[in-house]
Structures are given as C-alpha cells and as structure tokens.
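Let me begin by handing over the structure; questions about it come next.
The complex appears here minus one protein chain, its other protein chains still in place.
We call the chains A and B, going by the order they appear; numbering starts again at 1 in every chain.
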Amino acid sequence: MTITDPLLDVSGLTKHFPIRGGFPFPRTVGAVRAVDGLDLQVAEGESLGLVGESGCGKSTTGRLITRLLEPTTGRITYAGRDITHANRRQLASVRPEIQMIFQDPYSSLNPRQTIGRIVAAPMEIHGISPAGGRERRVRELLELVGLNPEHYNRFPHEFSGGQRQRIGVARALTLSPKLIVADEPVSALDVSIQAQVVNLLQTLQRDLGIAFVFIAHDLAVVRHFSQRVAVMYLGRVVEIAHRSDLYENPRHPYTRALLSAVPEVTAEGAPPRDRIRLTGDVPSPIDPPSGCRFRTRCWKATDQCAARTPPLARIEGDATGHLTACHHPETVEKPAAAQGPATPG
Amino acid sequence: MFRFIARRLLSALLILLVISVITFVLFYVAPRDPARTACGKVCTPQTLALVRRNLGISDPLPVQYWHWLVGVFAGRDFTGLGHCSAPCLGYSFTNHEPVLGLITDRFPTTLSLSLGSAVVFVVFGVGTGMIAAVRQGRPLDKIASSASLIGSSLQIYIVGVVAMYYLSDEWHLLPRPQDSVGFTQDPAAWFKGLLLPWLVLALIFTANYTRMTRSQLVETLNEDYVRTARAKGLSARTVFFRFAWRGAMGPIVTILGLDLGYLLGGAIITEETFGLHGIGALSIKAVRDNDLPLLLGVVLVAAAAIVVANIVVDAVYALIDPRIRPA
C-alpha cells in the first residue's frame, strides 16, 4: 500500500459479537459483525479520521486498536509488532504508547478521585516516576491542556464539560503516547467549547507528533482535524483518502451521499447544493447484504454489486492513496469546487 | 413467550434437583446414623429397624437418592407402611405420616397468611408511596417517609406480642389469632382469625413498599416519556397511571414476587409469635425432632416457592415491559 513502515497497520480485522439463543440449550446462533474485514494504516504523527454513521463499527474499531477488545480475526501491527492477540504481559510495553480519549467527559473520569490522581494514574499503573516527580509532571500536563495546575486537588464535578475533556486529554498524554485513539472526543460538547478542544488536539498533534485515530460522525470536524479520512459502512472501509481528495472528489456513492447530507452554513445563509436523499436504514450487521454492503441503498447498484464484494483499491485517475471499494464509482468532478458558492435551484 | 416460560420451568426443575441433592447429601454425610436421625427422638428399636429398611441405609448414597427421586415422580412402597403415591417426598417416621400429607395440611395456613398480608401491605404500601410521590417534599410525603422508616425498623415478635396483648386481650378490638378454621369452612371466622397476623406482618413490609413505590415513581415521573405524554395533552392523572405507574411497577413486582416466595416458604417468626401452624412451624418442628425426611420436604417447598415466584416475576415483568419480552 501507500505508507511504508506505518505506525499502525490493520488488515482484515474482524470483530464478531456472538448472539446466543436456542432451546432448550442456548448456543451461538449468529453474530453481530461489528467490524468485518477492515484495512487501514496510520503513519507516525498522522491523524486518520474514521467517519461513518452509528453502527458502522467505528467505535469497535477504536477499541480493537487499543486492544480493549479481542479481535476475532485479522491482524493489528503496531510499530512492527503483531499485537492482535497479545496478552496482558505482552501488551504492557505497548500500552503506554497507545492511549484513548473517550466521548463522555462525565462518565469517563472517576468522580471520587482528584484530577491529580486521575492524570497520574497511568504513571502509577506502569510504575513510572519521571524526573521531578509525578506531581510535577501532572502539573505540566494540566498546563499543557490549558487547565490551571493549581486545580490539581479538585474533583471532576468541579469542572465544566469542556474542562473535563481537557482532563481526559491530559490523562492520555501522561505517558507521552505515540498514538491516541479519540472516540468522538468533542461530540458531547457545545459548539464554542468543541472548537477549543479541537484546537487543543490539533496543537498537540502538531507539536508532539502524536498520531491520531480520530473517530467522529461530524464530517466537518474530521476534515478539519485529520490529514487522511476513512469512511466506514457496516463494518468495512468503503473509501479512504487524503482529506482534500475525499471531500472534493468522493468516489464512493456512500461518501458522496454522506457529504451531501451535511447541513452547511453558507455565506449567504442560503440552502446548500443539491442533496442526495438516501432512503431507508442501514441494514442489520447480523445479516449484512452480500457483495457490496451499500448496494441496498445505492442508486447505482447492479447485479454485480450483489455478486461480488468490491475490493478497496485505487481507481484510475485518483491520487495515490485514494482507495475506494466500489464497482461503479462516481465520476470525477471539476476540481474547482473549492469554496462552493450557493448553487441556485 | 411460551418457549421462554418453558425454558425457565426447565431450569427451575434443575435448580430444585440440585437443591434436593445438596440437602440429601448434607444430612446423610452428617456423622450420625442417618436412620437414627430420620427416626426422630422417640425411637423404639422396631421403628429404627423399619426406618433402616425403608431408607435402604445399606445402599450407597446415590441409590438412596435415586429411590427418593423415583418416589417423587412415580411413588414408592414403604415396607410395613404401605404405598406412598407420587409425588412422594418421603415418610416422616416421627409423625407416622407421609411428608407430603404433613405439608399439604399446613400449607393453607401459610398461603392464607402470606397472600392476606400481601394484599394489605401492597394496598397500603403502594398507596402511601403513590401519595408521597405526588406530594413530593410536602408534609404528607415527609410523614409517609418517616413512618416507613419506623415501620421497617420494627421487629415482628415485639409488635406481634404487644398487638396481641392490647388489641385482643385488653381492648378486645380484634380476635386472638387462630388458624383452625379454613377459608372454605367459614370465611368470616377465617378472616377474623388471621386479621391480626396480617396487619402485623404487613406493618413490617408496608414500609418497604412505600419507600420503593415513592422512589420508583419519583424516577419515572421525571422520564422523558412522561413529559411527552403531558405534551400530548393528557391529564396529569392519566399520565400518572398510564405512564409513570407502568414504569414504576416492574421493580415493585420483582420485590413482591421475592417477598411472596419467601413468605410461602414459611414465615417462621410470625407463625411462632401468633401460634399459627403453617410451614414455618412445621420446619421448626422438623428441626427439633431431627425429622430428616420432613426437613428435606420443607426445604424443597421453600425452595420451590422462591423458584416459582421468580418465574412468575419474570413472566409478569415481560408482560409489563415489552422491551424484555423474548422475541
């Protein structure tokens, strides 16, 4: 593929959650195929956005990468080491380098611990004592994420949602990670606060060279934060590309539909360009459609789409690294789409 | 739904089997002559021999258990005592009667006591809980809350004795408890005889139901769907009963089921306090007499009551809440 020597290399990853049932003796009768054949790579210091609608498996992917979940099949390689089925002991050396930021800044912080303890916890767990002591490190981190280091001894409930998310970020930074998986880190926050946290993360990524897997459903936020973006649908990546290629020249019909559904504030406050109306709901991941999974909602679907799964590959005319899994990709649009003036009618 | 209940019944049967094995083993591994134990305190050599023969003491334990189990499903013959038809839970040598007969004799009392008091505590407990929830923070709520706290800290043997002394003996407001008249014989006498135990037993339980009803309702009254119902133009009363109460019912039914299961297994202290002759009194007698077969019988009845109550609770819960209904 495109990235030589990636920091994170995921190939053919699947996660099936078994469904038990049956009478009189319960047995496995099926599986929710949350992630079903996922390929992606993340280079060092790069931010990869992972977008898709609820139930597409993006959060499960995040948990698989951080190995909070055990993959069913496939391979996860981190810095050249296969960590797919690594056990606790084998993971111990990798864990400090891969950290996670969660969506809910309320439930992801222990309400009975001071923020000093919360942020210091990773050092405690891994038995690390930095020069100058843990407390000094914590104070540095608090300052880094824009919190007052004097608040060391306060409890989470004394902070607003945005500040709590900063605490979560500080905790993720404690061990100087190389990769942070951020699962909807700003979607629970108010718009004005959201921008503060996005800016913070962007600064950190740039200054500290941390690679991100940025999971979100907000396409505009993802575009702003991630250099490359992968679009997921029903457990698979349907398109992955550099952000400018993906947003200006989407090749997968689903990507196009998704982009066109985003309500945008245009300069004149006028309604935006033509929209593609997707009908119906995402099919069940228990019994996904054969072939291309998007075909049941796709206006271009043919028999071929049901018969054969389209591979995630580069389509002629696309930039390198722009991969699409589609038998009937969208045609290339004029690249001049940049700042779209409102199209009447 | 049918499969769900069938599955639960099957697993209930399995649980009861396991309990019977455990009880069986516990008694038979005790370092005493099991025949002597089963024979009871007043044991003549003849009886002892009879017990020996009928229990099949010389057989290995699994064989003994097998005989017992066959008896439960198919009945068994006891030498010199005649046939004990299925379900045969064994023979009480102390009482010279099949265990099942003893239990069925006593069960009406337990049933009357449990269900009667349940009616009282559900009506009063849930009622005051509802009022407290509607009048949140107002005097009535505070009174109900404190009263329930006092109620739940009372002990039945004290309240029972005091109540009997004043209400029956001193002031003659209520008749002294008795359970010799069955409901089918003379409903009025049956009612009078059990009224005092019902009220006293209910007093202890009511508190619990008041508190639970209140807290459940306070929670469901804050649910979004209750607000939606109000936004539809439904009256506060309709919303309360059709929406909020429906949501609060589940947990209350759960606790009620468990309480009933527990009571049906024998309210030992209550029966002792009021001198009633239910399953509770029977279990105490079985223990005192070292009456092993009978003890096994009452243990199983108590276990069955709880297991069955659980199944009923699950079924009722599924009726109340469609989300947990099996597909």
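In the analysis below, contacts are C-beta pairs under 8 Å (C-beta built on N, C-alpha and C of every residue); 3 or more make two chains touch, one makes a residue touch a chain.
Criterion: contacts and distances are computed from a predicted model.
Among the names given as "Cytochrome bc1 complex Rieske iron-sulfur subunit", "NADH-quinone oxidoreductase subunit M", "ABC transporter ATP-binding protein" or "Benzoyl-CoA reductase subunit BadE", UniProt records the absent chain under the name "ABC transporter ATP-binding protein". Within the full complex, the residue among A:R75, A:R243, A:K300 or A:R314 touching the omitted chain is A:R243. One of A:T28, A:Q90 or A:S160 touches the chain omitted from the figure, and that residue is A:S160. Only one of the listed residues, A:N199, A:S290 or A:T320, touches the absent chain: A:N199.
Within the entire complex, the positions of chain B that touch the omitted partner chain are 137, 223-225, 227-236, 242-243, 246-247, 320-323.
The set of chain A residues touching the chain not shown comprises 53-54, 160, 162-163, 190-196, 198-199, 202-203, 217, 219-221, 223-224, 243, 247, 257-259, 261-272, 275, 277-282, 337-340.
We adopt the following convention: only the chains that are shown with their structure count from here on.
Between chain A and chain B, the centres computed from C-alpha atoms are 54 Å apart.
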